[in-house]
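As you look at this complex, bear in mind that one protein chain is not there, while each of the others sits in place.
Up next, chain A:
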Amino acid sequence: MSPTTHQTTTAEVLSVRDLTVEFPDERGRVQAVRGVSWSLREGEVLGVVGESGCGKSATALAVMGLLPPGARMGGSVRFRDRELAGLGDRGMSSVRGRSVAMVFQDPLSSLNPVYSVGFQVAEAVRAHHPGTSRDDAVERAVHLLELVGIPNARDRVGDYPHEFSGGMRQRVVIAIAMANDPDVIIADEPTTALDVTIQAQVLDALRTARAETGAAAVLITHDLGVVAGQADRVVVMYAGKVVESGTADEVFYRPRMPYTLGLLGSLPRLDGRFGARLTPIAGTPPALDRPIPGCAFAPRCPLARERCLTEEPELREVDGHLTACHFAEELVDKRPEDVFVPVVAPVALTAERPVRTEGPLLRATGLVKHYPVRGGGFFRRQVAELHAVCDVSFSLSAGETLGLVGESGSGKSTIAKLLMSLEEPTAGRVELDGAAVRGRKHARDLQIVFQDPMGSLDPRMTAADLVAEPLRINGLAKQDARTRALELLASVGLGRGRSERYPHEFSGGQRQRIGIARALALRPRVLILDEPVSALDVSVQADVINLLEDLQDALGLSYLFIAHDLSVVRHIADRVAVLYLGRVVEVGERDAVFDHPSHPYTQALISAVPLPDPRKERVRERILLSGDVPSPVDPPSGCRFRTRCPRFLGALTDAERSLCVEEVPGLVERGQGHPVACHFGGPR
């Protein structure tokens, strides 16, 4: 996608004017979209960004006429010269897929499980070309699947969705979107559910789709990095409204709306500014069940004044692009930290245990975990083994944060379970302070915070009870446990007033705070953080990251930070271990690994992470890995990465390749300054 400067002379393909969407709610009606206008020109990519609940998806569904029953829509949607609003379902059927096509977020559920992928692509072709014969439609499906990069498309048209990986399924959905040469493709969070290297592949497929059909695109995402690299123009949404709109460069480099600036400031960066404190936006987006008199962002905005609470700001032009802020001029040359002062969390707890020890605090040696794969017969015989974790060793010192990075299937979460003794390792040992960790003996010292804050909190217990529970289990009297629980809740920023509420009454970030308070209850020395912020919105995520940093400083905690988001890991970790298919491929000091990655996988992983910086994104060279992660049931011999390794598939000689096939590369220092498990590791 080549971002170019656009003149207003280019024709509009799709435009939305004063769009409103209302959903019925148990308390009345929710105004999900409150008057949105934007237009899309021929061949351009419009990025729509905003956090969950800002109305991005509702706008897209309204354009497609796919709002759920009960939803009310107002305003106008024009495709070229045709008004789409009020067209009715039959009329919209002829528009959908042919004029405007859509790609949805979750590729695992977007395809019907009972039809082959070929049928589902062919069906899209025949929907608008009823005269096409079944065979011709399948032929076209094969062609489309080849275009989006499905290997052996001809042999695979008859396969069913469950036989494809998530990334491959999203390609199928993109092929469906391309089927009728649409003029507009709307992609709603097309890569959000995918791993970062797969995301790069899917974005590439989307680019192919645009090149092939010449379609303009609306790219809806919460990921500013994805937008920076793909979009010509950007629309920022907040609470059902457009709050800023302009070219990608203007919005990213000269934001004139405090919300946009705040979003950029709360984003951990893979490039520059790491180590610096994130500047989260205080509070949470407003509920939209009643009219908001002034600016919807005012309650969270450090610049807000009287006028902001009473008078709603209109979109107006400031410095060459549109913004909805009364005081936009004040943002000239301001950095996020100039406007958003990071609130220091009120950590009242002190380290009540000796924290400094000689040598590593937590040590894992040669961890192996195999799961039996059983047949369906009468005796459920074991037919194979799933190699989840294979010979993983690492250590963690007191007060240190070790980042464990990897994509799905890399064994991250299995390692967390092994450390917590929630699973028995097949081989290897875990030691805390030199003593083997087994069963519940070390439960006090090792605690865990899970990814899904809602799923890990009992919905029928109050916040105070949730935090007090581990204390009660360990024999603390009821009143003492309660006192301590309130103290812990206060230290994670949940004051007394909220301790008697139930999990559903809290926001996602607050729930994660309860999870952290609970993990801290027993005064552990090591916290295992298993994707603690990946379910959270960016502004909230920054808040939780800051809290974790403060707690570490105050209590001298050690963190094992498990994440797939490299930017977050770069921000928080002291050392980093990169996992691929159950093995550590590279480990070292944070900056050494990120600035001088020596394993081809680490290099590909880092290059795949989109940066929230349009200029850098445009010139970046991405290493696109081929294919999917192999099955851990039958991992490749020798180096597990070789089936996707650009070096193995490229520059290596046959003799060198046979080494990769035959010999497992050990995780040793090979002159790169830190251990790398590659026979031919080195700079790109």
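In this section, a residue touches a chain if its C-beta (ideal position, glycine included) is under 8 Å from a C-beta of that chain, and two chains touch if they have at least 3 such contacts; residues count from 1.
Note that contacts and distances are computed from a predicted model.
As stated in its UniProt record, the chain not included in the shown complex is "Peptide/nickel transport system permease protein", which appears among "Succinate dehydrogenase flavoprotein subunit", "Sarcosine oxidase subunit gamma", "Glyoxalase" or "Peptide/nickel transport system permease protein".
Within the complete assembly, A:Val95 is the residue of A:Val16, A:Val95, A:Leu486 or A:Ile545 that touches the hidden chain. Only one residue from A:Ile176, A:Leu219, A:Leu303 or A:Leu625 touches the chain missing from this view: A:Ile176. Contact with the omitted chain, checked across A:Ser52, A:Ser110 or A:Ser507, is made by A:Ser110. For chain A, the list of residues touching the undisplayed chain reads 64, 66, 68-69, 89-90, 93-98, 101-102, 104, 106, 109-114, 123-124, 127-128, 160, 162, 173, 176, 179-180, 375-378.
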